[in-house]
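The complex appears here minus one protein chain, its other protein chains still in place.
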Amino acid sequence: MADKSTIVLFSGDLDKAIAAFIIANGAAAYDHEVTIFFTFWGLNVLRKDKAVKTNKGLLEKAFGWMMPRGAKKLGLSKLNVGGLGPQMIKHVMKKHNALSLPQLIELAKEQGVKLVACTMTMDLLGLKQEELIDDLEYAGVAAYLGDASNGKVNLFI
Amino acid sequence: MADKSTIVLFSGDLDKAIAAFIIANGAAAYDHEVTIFFTFWGLNVLRKDKAVKTNKGLLEKAFGWMMPRGAKKLGLSKLNVGGLGPQMIKHVMKKHNALSLPQLIELAKEQGVKLVACTMTMDLLGLKQEELIDDLEYAGVAAYLGDASNGKVNLFI
Partner (left out) sequence: MADKSTIVLFSGDLDKAIAAFIIANGAAAYDHEVTIFFTFWGLNVLRKDKAVKTNKGLLEKAFGWMMPRGAKKLGLSKLNVGGLGPQMIKHVMKKHNALSLPQLIELAKEQGVKLVACTMTMDLLGLKQEELIDDLEYAGVAAYLGDASNGKVNLFI
């Protein structure tokens, strides 16, 4: 039976999301069954970059405005410098032929990494399925624990 | 023998503390023996909300003043906006009938989740046992490693 690995991606920071996907893609390349469970700010990694019309309350709209819209808009956990840091990181990644975050996400999908959006925090932050990218699963903490209980490597990022 | 799970709660952010307790309560519901080990800023989650008279040096007093006093006073890791963010999160949690952090802590106690305060960082930050909520255990890194070595899911939050 294949080894399992799970990552809870709680953070919506570009640098942490990159780290999560590099580990996930690495584990998938070693034939681990890998799940990334996106919760809280991590859900922003999965947002479509264009606004989607939805029927929301004011607070949910406010969260929607204040949070970054997808993998191309994320800030850094350090040295963000008003958006300069992410540009610097993206520049050096391109220079070194490293995959960008959107490419890492595509690779993860191709390798069968299971991308799970936490439905409870989607409700809290007012995020709807139609605002998130395709090919996701939707589940709660019970599904996460089911995977993690059999996981070899379980990380919270 | 029951599965074991451990969480090191290093963070004193409301959002991360909520995530930690949701995972811990979920694991306890699946009959895992769960330990949350509170260290550094995570100890602030356990502070009583009223000041307790203690005999402390000036530096320890300064830490006491600067750090949030308990689960109701914590900030967010993102979108804190001077305390507006935590109010927004508490509001949407109430609206969705999600348990508040104080309720999640009570539920954890009822389910037998072991709440352990790290004595070494208590010393460093000048926190006394009488300043923390009831029903805690007090231990160091050795006790944590004893639990984690047999843990199925070990997270650092």
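Here are a few things to note about the model shown:
For clarity, chains are labelled A and B in written order, and residue numbers in each chain start from 1.
Convention: a contact is a pair of C-beta atoms (placed from the backbone, for glycine too) under 8 Å apart; a residue touches a chain by one contact, two chains touch by 3 or more.
Remember, predicted model here, so these are calculated numbers, not experimental data.
Subunit B residues in contact with the hidden partner, per the touch definition given at the top, are 8, 10, 12, 39-41, 59-60, 62-63, 66-67, 120, 123-126, 141-142, 144-145, 148-149, 151, 154-156. Of the residues in subunit A, those that touch the hidden partner chain are 3, 15-16, 19, 22-23, 26-27, 30, 32, 77-79, 88-89, 91-93, 96, 98, 152-157.
In this section, only the chains that are shown with their structure count from here on.
Rounded to a whole number, the gap between the C-alpha centres of subunit A and subunit B is 25 angstrom.
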